[in-house]
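I have a structure here, written as structure tokens, and I will follow up with some questions on it.
Every protein chain but one is kept in place in this view of the complex.
Note that the chains are named A, B and C in the order they appear, and that numbering of residues resets to 1 at the start of each chain.
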Amino acid sequence: MIAVLKPGTTDQQRDSLCEWFKGMGLQVHVSQGEFHTIIGLLGDTSKVDINLLESLSIIESVKRITEPFKNANRKFHTDDSVIDVGGFKFGGGHFQVIAGPCSVESEEQIVGVAKRVKAAGANFLRGGAFKPRTSPYDFQGLHADGLKLLSLAKQQTGQPIVTEIMNINDLPLFEDADVIQVGARNMQNFDLLRELGRTDKVILIKRGLANTLKELLMSAEYVMAGGNERIILCERGIRTFETYTRNTLDLSAIPMLRELTHLPVVADPSHGTGKARLVEPMALAAAAAGADGLMIEVHPEPERALSDGAQSLTPDQFDRLMAKVHKIREAIQA
Amino acid sequence: MIAVLKPGTTDQQRDSLCEWFKGMGLQVHVSQGEFHTIIGLLGDTSKVDINLLESLSIIESVKRITEPFKNANRKFHTDDSVIDVGGFKFGGGHFQVIAGPCSVESEEQIVGVAKRVKAAGANFLRGGAFKPRTSPYDFQGLHADGLKLLSLAKQQTGQPIVTEIMNINDLPLFEDADVIQVGARNMQNFDLLRELGRTDKVILIKRGLANTLKELLMSAEYVMAGGNERIILCERGIRTFETYTRNTLDLSAIPMLRELTHLPVVADPSHGTGKARLVEPMALAAAAAGADGLMIEVHPEPERALSDGAQSLTPDQFDRLMAKVHKIREAIQA
Amino acid sequence: MIAVLKPGTTDQQRDSLCEWFKGMGLQVHVSQGEFHTIIGLLGDTSKVDINLLESLSIIESVKRITEPFKNANRKFHTDDSVIDVGGFKFGGGHFQVIAGPCSVESEEQIVGVAKRVKAAGANFLRGGAFKPRTSPYDFQGLHADGLKLLSLAKQQTGQPIVTEIMNINDLPLFEDADVIQVGARNMQNFDLLRELGRTDKVILIKRGLANTLKELLMSAEYVMAGGNERIILCERGIRTFETYTRNTLDLSAIPMLRELTHLPVVADPSHGTGKARLVEPMALAAAAAGADGLMIEVHPEPERALSDGAQSLTPDQFDRLMAKVHKIREAIQA
Partner (left out) sequence: MIAVLKPGTTDQQRDSLCEWFKGMGLQVHVSQGEFHTIIGLLGDTSKVDINLLESLSIIESVKRITEPFKNANRKFHTDDSVIDVGGFKFGGGHFQVIAGPCSVESEEQIVGVAKRVKAAGANFLRGGAFKPRTSPYDFQGLHADGLKLLSLAKQQTGQPIVTEIMNINDLPLFEDADVIQVGARNMQNFDLLRELGRTDKVILIKRGLANTLKELLMSAEYVMAGGNERIILCERGIRTFETYTRNTLDLSAIPMLRELTHLPVVADPSHGTGKARLVEPMALAAAAAGADGLMIEVHPEPERALSDGAQSLTPDQFDRLMAKVHKIREAIQA
């Protein structure tokens, strides 16, 4: 950590600050310049509150050198984390596809889709039972009934379930879920993250609409700080000024996160674009960029979907997509 | 609501769609052009799911004419809502200042600040007991103890309390709180909003970091849909590309929201700028723009604050600010 | 075009507005609702100034149905435009790689790089002679000398040259350039675009840092309105809140532009990421998303580059990249 002192700081102020740092067990190096004094802090600075430091009147700026995320940081955990869910693995070269409808609507719908996507090679089934909707008047999901329908489908296909939680009080309903998703709007619902850190579920965290990769990793850190290190990160599109697409899928997040963290990263081109026609090219692009998996919305009749139909593929479109994804995976591994 | 059909839509598809609309009790007007067909829908369109409509293959685009927020909409409630909290009023020409530290730290701190800001004219006391922090390793607030200290201060000054909730399970601890704040990162925590709609507390909703005014009003709508119409909106700065300031306080939100809604709007220049030196000019600007109130962080020793010290005023600075705010209020009312 | 009238508009005001539209040769359809009146305008609305219309006091909102770009619009030109530059083609299934250093520095540098990238399969040579730099104190390019060095390289490799113009007065120096690039910061330098519309050069237009796809297409329209229809669009990364990457390469722009326009689209992962390590995965992703070409920075000694060395590949890295791009192209064409 580096602190730059303001011009005009007295020697006494500087020395007093340095003593304070030394009291925290840090090594202190001072570089005195014509206009500014630079203080280099070495040691375990992860517990130093950077906002507090910046608030001191003699400080011009503070810069962390070591990232504030410890558990998620690749520097301290150089090998890829491999997340094993019922024998299916994410990360470390393993690639998985999670597919299914945005919302669970009926037994016929969810079981039908599950069988189709399983046959096409998707080992995981997704489906929302609790839906975060901008309007209180829109369909909010089938809740407990939706989770039961997911279990029914799982019994038939053997696919582990990926489904979203919105309220920690609903956790008992998620017993049969394998991967619990934290949605983009809850990425910084720190209480929810903390509670999920105490469970033994795999947690899939979606990047918030206007959040940085560092913030995404800090949210992973909240879960990991509670002892749960089985986390999958998900790039699902960020908000930009573009309106032709619903969001802007930031695929550079994939190789960038690979550098920063050992956790697996999947991409969701369905929410990332909001348009069914763009899902295939962006799914292929995500695979080419090195994603550890994909999350794709599939619905038997997208035009009748109760939410997000505009971005869902039909099962036939999904079949074709999987064939192409397979070829891209071969191309980058060759 | 207006729906534009894609070129190539058949007459049969168009008629079938129109029948569907009529079945929903809507009036349907069709304008047939050379390239496009435009369908105008009149009646109560607030329950139509715009995403569902957009997902139909024959639809090029859909546009709402009536805003999707009903209860918060000024069109259906032309007079300003006046929110009365213990005799102190927001809105309809009434102006209130909420002041206090970012975090409650000790009895001495909170009672001392409360007395000072009360003396300077702040009728409301703020202080955080539950703090949303980006890092799990940063100070998270005193929780129940913090709320008790706020009550102690209230007993001495008579100031209603404004404090943030992060988890609906903590609600029983907020019995003595008068205004419950929903923080920027929880603005779209829809479950929390829904639950607060069932309480009889005044709810202060802060605009999210990358949220639009329409989204802010939809979040108010979540609370109002539950029957609680006592809501105060708060502009606290949005995320932009600027880094000299912590956020960008969007003061145009104040007059714009006044047009769109009857709910009172306050501004928080402390979080909005993140720099104590900018709080005074931006507080004056907010008052000049017509805000119904201000929310200001004050700390006896900002440099020792456990969170957000960088943006806190000293009590002396707050005294000077209040004198100037008073003059601006006189100037715009003259 | 659809215009929505405000509640309270009188019949006389409405009729007067309709007469005005009819005077412009437009067909007018009126739908009268309880709260709003909707006016549908059919015919050639491309010359209607939407800002003027919105400024009328009786208008609540206006929405274009037909996009304001005519020449660039795929609706009126359904086949892909194929841009042929010296026998090398972009678009319509043709794929080209443009490679070379950010700045031309010396004969040895530019000729050396040209030969290497040519051998690896890049048919086009890029190199900047005029460099837009944020600071007036940074290296600004070799100007006329740089263009002469590019010509020297072209004589040896036969590669058409792609190079940036910043000032229309420099046009005479660009006689030997084959593709003139308009940089991101000049994307809305409308005078420059208009002048380039009068030349017979191929124009490569880079998307601005905070510009939408519609704005990019309107900039293409400026050139096309002057009669020059040989345009290549380039996605080079947009500004977002992310700071680990220099920009955010918006690959969804590739399939989205393919829908909107017949013009070819290339991607620049070097500027798009700002980091050499991310160039390969993002180049592969762009190819998988269906780009018509790539623009890649290659420098013999990136660490000695006078500008943008951080994002340049070495010739050896470029060789490996080209082999992988070839495989991805095969995978998506299979």
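The rule is short, and it goes like this: a residue touches a chain if its C-beta (ideal position, glycine included) is under 8 Å from a C-beta of that chain, and two chains touch if they have at least 3 such contacts.
Computed from a prediction, not measured in an experiment: that's the story for all the values here.
Trainee: Checking the contacts here: which visible chains does the omitted one touch?
Mentor: If we consider the entire complex, the absent chain touches A, B, C.
Trainee: For a quick check of understanding: of B:Leu17, B:Leu53, B:Leu249 or B:Leu263, which residue touches the chain that isn't displayed?
Mentor: Only one listed residue reaches the unshown chain, and that is B:Leu249.
Trainee: Which subunit B residues would touch the chain omitted from the figure, given the whole complex?
Mentor: Here the touching residues of subunit B are 210-214, 238, 240-245, 248-256, 259-260, 272-273, 275, 277-278, 281-282, 284-290, 324, 327-328, 330-332, 334.
Trainee: Footprint of the hidden chain on subunit C, which residues?
Mentor: Residues in contact with the chain left out: 46-47, 49, 51-52, 54-57, 68, 132-139, 166-169, 185-186, 188-191, 194, 209-210, 215, 218, 221-222, 225, 239, 302-303, 305-312.
Trainee: What residues on subunit A make contact with the chain left out of this view?
Mentor: On the side of subunit A, residues 2, 4, 7, 27, 29, 31-36, 38, 40, 42-43, 60-61, 63, 65-66, 75, 239, 241 touch the unshown chain.
What we mean here is this: only the chains that are shown with their structure count from here on.
Trainee: When you take the mean of every protein CA atom shown, which chain's own CA mean is nearest to it?
Mentor: A
Trainee: Suppose each chain is reduced to the average of its Cα coordinates; what separation in Å results between subunit B and subunit C?
Mentor: 39
Trainee: So, what's the distance in Å between the C-alpha centres of subunit C and subunit A?
Mentor: From the centre of subunit A to the centre of subunit C is 31 Å.
Trainee: Could you give the separation in Å between the centres of subunit A and subunit B, each centre being the mean of its C-alpha atoms?
Mentor: Here the centre of subunit B sits 27 Å away from the centre of subunit A.
Trainee: Which subunit B residues touch at least two other chains?
Mentor: Answer for subunit B, listing residues that touch two or more other chains: 239.
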